[in-house]
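After this line comes chain A, so read on.
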Amino acid sequence: MNVGLQHYLVVSALLFCIGLLGVIMRRNVLVIYMSLELMLNAANLALVSFSRFNNNLDGQVFVFFIITVAAAEVAVGLALIVALYRKRQTAHVEDLTTMKL
Partner candidate 1 sequence: MSILTYIFGLPLAAAVVLALVPRNFRVIMRLVAILATLASAVLAIIMFAKFQTHFAGYQFEQQVEWVKAVGISYHVGADGINVGLILMGAIVAFAAACCSWEIKEREKEFYILLLVMSGGIIGAFASLDLFLFYFFHELALVPTFIMIGLWGRGERRNYAAFQITIYLSVGALIALIGLIALYLQSGAHTFDIPALTDYIAKNPLPANVQQFIFPLLLFGFGILVSLWPFHSWAPIGYGSAPTPTAMLHAGVIKKFGLYGLIRIALPMMPHAAQSWMQIIAWLALGNLIYCGWVAMRQKDFNWLVGYSSVAHMGFIFLGIATLSLIGVTGAVLVMVAHGFLAALTFALSGYIHEQTGTLEMRKLGGLLFKLPFIGAALIMAAFAGCGLPGFANFAGEITVFFGAWNEFRIVTILACWGAMVIGAVYMLRAIRTMLHAELPEKWANIMDAPHIWRKLPFVLLLTALLVFGCLPRLLTDKIKPSAWNIVQLANPIVAKNADLKTAQANAADAAIKQEIQNIPAGSQSDTAIRETAVKEQQ
Partner candidate 2 sequence: MNLSLMSLEVCVVALGLVLLLADLWLPVERKRALGYAAAAALALLLLASATGFGSCSVQGNAFNGMFVQDNLSIFFSRFFLLAAIPVLILAVEFSDRIAAGISEYYSLMIFALAGMLFAASTNNFAVLFVSVELITITFYVLTSFQRARMVSLEAGVKYLIIGALSSAFMVYGIALVYGISGTFSFTELAAVAPQFAGNKIFLFGLLLVLAGLGFKVAAFPFQIWVPDVYQGAPTPTTTFLAIGSKAAGFVLLLRVLFIAVPAVTIHWTYLLIAISAATILYGNLCALPQRNLKRLLGYSGISHAGYSLLGVAALSAAGQAATLYYLSGYLFTIIAAFSVVALVMRHLETEDISGLAGLSQRSPFLAATMAVAMVSLAGIPPLAGFFGKFLLLKAVVEQGAGNHAYYYLAFIALAGVIVSIYYYFGVIRAIYWSKGSDLSPIPVSVPMRLSLYGCMAGIFYLGIFPGPLVNWTLEAVKVLKF
(Lines give C-alpha, C1' and ligand atoms only; values in the text may rest on other atoms or scores of the structure.)
Protein backbone atom coordinates (compact mmCIF):
# COMPACT_ATOMS: atom_id res chain seq x y z
CA MET A 1 0.00 0.00 0.00
CA ASN A 2 1.21 3.40 -0.92
CA VAL A 3 2.00 5.73 1.87
CA GLY A 4 -0.69 8.35 1.84
CA LEU A 5 -2.18 11.02 3.96
CA GLN A 6 -3.70 8.46 6.29
CA HIS A 7 -0.34 7.10 7.22
CA TYR A 8 1.00 10.46 8.15
CA LEU A 9 -2.10 11.21 10.14
CA VAL A 10 -1.86 7.95 12.04
CA VAL A 11 1.74 8.67 12.88
CA SER A 12 0.89 12.14 13.95
CA ALA A 13 -2.02 10.90 16.06
CA LEU A 14 0.21 8.29 17.62
CA LEU A 15 2.75 10.90 18.55
CA PHE A 16 0.03 13.12 19.86
CA CYS A 17 -1.29 10.37 22.06
CA ILE A 18 2.15 9.44 23.29
CA GLY A 19 2.66 13.06 24.22
CA LEU A 20 -0.67 13.13 25.96
CA LEU A 21 0.20 9.97 27.85
CA GLY A 22 3.44 11.57 28.89
CA VAL A 23 1.60 14.56 30.24
CA ILE A 24 -0.71 12.34 32.15
CA MET A 25 1.73 9.81 33.47
CA ARG A 26 5.03 11.52 34.05
CA ARG A 27 5.68 13.32 37.28
CA ASN A 28 8.55 15.51 36.32
CA VAL A 29 7.33 18.88 35.13
CA LEU A 30 10.13 19.08 32.61
CA VAL A 31 9.26 15.75 31.09
CA ILE A 32 5.64 16.77 31.02
CA TYR A 33 6.70 19.86 29.21
CA MET A 34 8.66 17.81 26.72
CA SER A 35 5.63 15.66 26.14
CA LEU A 36 3.68 18.79 25.38
CA GLU A 37 6.28 19.71 22.80
CA LEU A 38 5.81 16.29 21.31
CA MET A 39 2.11 16.94 21.04
CA LEU A 40 2.75 20.21 19.24
CA ASN A 41 5.07 18.41 16.90
CA ALA A 42 2.42 15.88 16.18
CA ALA A 43 0.20 18.74 15.16
CA ASN A 44 2.98 20.08 13.00
CA LEU A 45 3.25 16.78 11.23
CA ALA A 46 -0.44 16.71 10.60
CA LEU A 47 -0.39 20.24 9.25
CA VAL A 48 2.52 19.63 6.98
CA SER A 49 1.07 16.46 5.58
CA PHE A 50 -2.29 18.13 5.02
CA SER A 51 -0.53 21.01 3.41
CA ARG A 52 1.20 18.63 1.10
CA PHE A 53 -1.80 16.61 0.19
CA ASN A 54 -4.06 19.62 -0.13
CA ASN A 55 -1.65 21.45 -2.36
CA ASN A 56 -1.95 24.36 -0.02
CA LEU A 57 0.95 26.10 1.68
CA ASP A 58 -1.12 27.67 4.43
CA GLY A 59 -0.56 24.69 6.65
CA GLN A 60 3.16 25.14 6.50
CA VAL A 61 2.86 28.78 7.41
CA PHE A 62 0.84 27.72 10.37
CA VAL A 63 3.56 25.30 11.38
CA PHE A 64 5.92 28.19 11.30
CA PHE A 65 3.73 30.02 13.79
CA ILE A 66 3.46 26.97 15.94
CA ILE A 67 7.17 26.55 16.12
CA THR A 68 7.65 30.17 17.01
CA VAL A 69 4.96 30.17 19.61
CA ALA A 70 6.26 26.89 21.01
CA ALA A 71 9.68 28.36 21.34
CA ALA A 72 8.30 31.33 23.21
CA GLU A 73 6.22 29.08 25.34
CA VAL A 74 9.15 26.88 26.14
CA ALA A 75 11.20 29.85 27.12
CA VAL A 76 8.56 31.18 29.45
CA GLY A 77 7.70 27.77 30.79
CA LEU A 78 11.25 26.82 31.51
CA ALA A 79 11.87 30.10 33.22
CA LEU A 80 8.85 29.47 35.33
CA ILE A 81 9.93 25.95 36.16
CA VAL A 82 13.35 27.18 37.11
CA ALA A 83 11.85 29.82 39.35
CA LEU A 84 9.67 27.21 40.93
CA TYR A 85 12.58 24.88 41.43
CA ARG A 86 14.55 27.59 43.12
CA LYS A 87 11.73 28.19 45.49
CA ARG A 88 10.72 24.66 46.16
CA GLN A 89 13.66 22.47 45.17
CA THR A 90 11.40 20.14 43.29
CA ALA A 91 10.12 19.56 39.84
CA HIS A 92 7.64 16.92 40.76
CA VAL A 93 4.01 17.67 40.24
CA GLU A 94 3.00 15.76 43.35
CA ASP A 95 4.74 18.39 45.39
CA LEU A 96 2.72 21.14 43.82
CA THR A 97 -0.46 20.58 45.73
CA THR A 98 -0.64 23.36 48.24
CA MET A 99 -3.83 24.43 46.58
CA LYS A 100 -6.51 21.83 46.28
CA LEU A 101 -10.16 21.06 46.84
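How were these picked? Simply put, all candidates are chains of the complex that A comes from, given by their letters.
For the reader, a short list of remarks on this structure follows.
Methods note: a contact is a pair of C-beta atoms (placed from the backbone, for glycine too) under 8 Å apart; a residue touches a chain by one contact, two chains touch by 3 or more; residues count from 1.
Note that the structure is predicted; figures quoted are calculated from it, not measured.
One candidate among 1 or 2 touches chain A in this complex; it is 2, while the rest do not. Only residues 5, 9, 16, 19-20, 23, 29, 32-33, 36, 39-40, 42-43, 46-47, 49-50, 54, 56, 58-59, 61-62, 65-66, 69, 72-73, 76-77, 80-81, 83-84, 87-88, 93, 96, 98-100 of chain A touch candidate 2 when the two sit together in their complex.
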